[in-house]
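Since the structure comes first, as structure tokens, the remarks are kept for the end.
Every protein chain but one is kept in place in this view of the complex.
Note that the chains are named A and B in the order they appear, and that numbering of residues resets to 1 at the start of each chain.
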Amino acid sequence: MRLTSLSLLLVIMTLGGYSSSLFAQTGYIQSKLAPVFDKPSFAGKKIASLNRGQQVEIVAREKSWVNIRFEQQSGWVAKMLLDNHAPLASTQVEPGKTENTPTKARKRASVRASAAATRGFSSEFRQRSKEPRSANYRDLEKLEQLKIEDTEVREFNQSLSN
Amino acid sequence: MNSTRACRTSIRRKRYSLALIIALTSAWVNAWATNTDHFRLRAHQLSIQRYNQEDVKTEIRFGREVSARILAALPLFESERLTRYINLVGKSLVLHSNRSEIEFHFAIVDSDSVAAYSAPGGFVFITRGMLHTLHNEAELAAVLAHEIAHVNLRHIVRELDIKSVEKEEFSGLTRFLGASGDTTRVAFNQAVDKAYQVLFKNGYKKGQELEADAQAVTLLALTGYNPNALATLLQRLAKNQDQHNISGTTHPRFARRTKELDLILQSFQQTSALNQAQQRFLQYTSGDKP
Partner (left out) sequence: MNLRRLLTLYLFLIGFGANADENHYDEILIGDRAAGMAGAYAAIADDTAGLYYNPAGIVYAVDSNISGSMNAFNIATKSYKDVVGPGRDWNRVSSELLPNFFGIIQDFGGGKAGFSYAVVDSTQENQDDVFQNAQLPSGSVDEYVINFNNQDKTIHIGPAYAKRINDRLSIGTSLFLHYRQQERITHIFTDSAATTPNLDSTEYASTTEFGLRPGVGIMFTPREKLSFGFKIAKSFLLSSDYVYQKSGPDSTSGVDYNFRQAAEKKDKREYPWVIRSSAAYFFDKRFIVAGALNYFSATSDSQLGDRNAVVNLSAGAEYYLRDNLALRGGVYTNNATTPKLSANKLGQYEHIDYIGVTASVTRFSRSNALTFGLQYAAGSGKAQLFAEPILQSVDASVFNVFMSASYSY
């Protein structure tokens, strides 16, 4: 009697084991462009291109591909481009500011500073600071000033397949 | 006699039930082939592991400092046309990459060495010498993709724990226990030094280089370039290294990298985009070939 009930319990659990999880999973596209293929391979046909922040339903996973459902369609997208939370907003920092704003190199900064001292890192640091420890902000700003429109980049990428 | 037979049947029944239980248990246990502990992570742990916007700002500020140091050693190679070109290639790759919140900047530095560098926050540098060795746009994309991957995977950020300061009310204890003021400034500068060391002296960890290679190849395929370009380039660089003393000192032996890449590329099967865009590359680079 006990064995029968135990086996019945196991049958139920086995069936439960093969069913999909209780709650459906949502994913968010992280990249500006996310090509979706009809099978989990780059050899597949590209059936759609999703945009950043788009919410999709995760159906299955296979190696580095995820089977998703979106807008009544389904396909495979690279795992790398999907995450379970919305992507961060575009982040920028005003250039032209020399740095001494406090950053936390976690709470262990003081430990690291002293540890580095005992390891002799700071002696090396001291040595290198004998040469001018220079920073080239002028070139940095020049580099940052180059702006290219998103549309131009997309066109450039598109013309690859031509 | 009857009782013995009944006894034997009862034992047989028990054995069958036991066999059934064992079979079901193993079937059930194998219902999931792989097992991760990821399910144990709770909501607050997952959100803490995530980097927020403040963290990204800190990363960019840090990356700017590291870039300024790089540019002090290797100044910009001033060619507007070429710089624009590599930015177009690089930003095409970034369109298809998971860290879409930062604006990547690509620049050519004036050096004969064959190398490429990236700093946290999206700053990618490629030497004149490297541009020399490239044969087509796919190979250029391969180099840039590898550097973009280092930024996407936050290799330096994780290594040096670059995160923003907590702004919560009752983290006063944290601030007290942790660094503040002058100590943070010192720590920040030491972190910049450490990043510079990773790029120019010690190199990334071997696992991180391989990880960057793997992501680079995916990035190439997603953007529409021939993913084999990275392997081809590495093979050529390995051959060149034997001939000239090229700065392959910060990278794991090329042999290991190409071996790993071959494994990854096998799983890619045939990709439909085998673009190398050689023509376009020659168009841009022949004009003012350095």
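FYI, contacts are C-beta pairs under 8 Å (C-beta built on N, C-alpha and C of every residue); 3 or more make two chains touch, one makes a residue touch a chain.
These numbers come from a predicted model, not from an experiment.
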item	value
Candidate in contact with the missing chain, chosen from B:Arg5, B:Arg42 or B:Lys201	B:Arg42
Residues from chain B at the interface with the omitted partner, ascending	28-29, 31-32, 34-37, 39-48, 166, 168, 170-171, 173-174
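Heads up, the rule we're going with is that only the chains that are shown with their structure count from here on.
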item	value
In the complex, chain A residues that touch chain B	3-4, 6-7, 10-11, 13-14, 17-18, 30-35, 41-46, 52, 63-64, 78, 80-81, 83-85, 87-93, 95, 99-110, 112-113, 116, 121-122, 125, 128, 133-137, 139-140, 142-144, 146, 148, 152-154, 156-157, 160-161
Chain A partner contacts - residues on chain B that touch it in the complex	14, 17-18, 20-21, 24-25, 27-28, 31-32, 46-47, 50-53, 56-58, 60-62, 64-65, 67-69, 71-72, 75-76, 83-84, 87-89, 91-92, 94-103, 105, 107, 121, 123, 160-166, 174, 177-181, 183-188, 190-191, 193, 215, 218, 221-225, 227, 267-273, 275, 277
